[in-house]
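Next up is a structure, given as structure tokens.
On to chain A.
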Amino acid sequence: MRGRKVQNICHPGVVESQEGNMVLVRIESRSSCGNCQAKSYCGMVESEGRIIEVKSGRSEDFSPGQQVDIMLDTSLGYRALFLGYILPFLIMVSGLFLMHLISGDEALSALTAILLIVPYYYLLYRNRGSLRERFRFYIKPGSKSS
Partner candidate 1 sequence: MVLTLIIVAAAASFTLATVYNLTKEPIERSREAARQEAIGMVLPAFDRLVSKKLMPPSGSDSLEFNLAFDNGNLIGVAVSTYTGMGYSGVIRAMVGLTPDGEIIDVVHLEHAETPGLGDKIEKGKSDWSDQFRGFDPSEQALRVRQDGGDIDAITAATITARAYCDAIERAYLTFEANKQEIINKEEE
Partner candidate 2 sequence: MEYIIIIIGAVFVNNIVLAQFLGICPYLGVSAKVPTSVGMSGAVMFVMTLATLVTFLIFNYILVPLNIEYLQTISYILVVASLVQMVEIILKKVSPALYQALGIFLPLIVTNCAILGVTILAVREDYGFNLLEAVVFAIGNALGFALTIIIFAGIREHLDLVDVPKGMRGAPAALVVAGILALAFMGFANLV
């Protein structure tokens, strides 16, 4: 009954396929220069977008080709941001400064800093299951406005 209190981020996409209670949705990375011929090549971001898997109890309501909106809690978005970028950033920088403090060697500390994110990513990899559980998406039929 009650309105959602959480804030959502919305992103339009197109249903790619639908199996079981899983809907695969392709979202476009809408780059800044929307009307540029270079489109997605600019900035060298992949162009065709990504496939998002959405679990939905009403997956049969969605058919391939349909325009939908994918939604995600803003707070989850921030969490993803933290795990994806901020935390490795912090690890990298603190590794850099620590190593520099210890060894005083620039090349060594730089390499350490860069390599430190490898174990971080490994940890992420080990936890991918629980992350999958946590990052849930909602789906709804698309609207023109968004």
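How these were chosen: all candidates are chains of the complex that A comes from, given by their letters.
Quick note on the criterion: contacts are C-beta pairs under 8 Å (C-beta built on N, C-alpha and C of every residue); 3 or more make two chains touch, one makes a residue touch a chain; residues count from 1.
The structure displayed is predicted, hence computed values, not measured ones.
Asker: Spot the contact partner of chain A in this complex among 1 or 2.
Answerer: Spelled out: of the options 1 or 2, chain A touches 2.
Asker: Tell me, which parts of chain A touch candidate 2 in their complex?
Answerer: 7, 9, 11, 27, 29-34, 42-46, 49-53, 70-72, 74, 76-86, 88-89, 92-93, 96-97, 100, 106-107, 109-111, 113-114, 117, 121-122, 124-125, 127-128, 131-132, 134-135, 137
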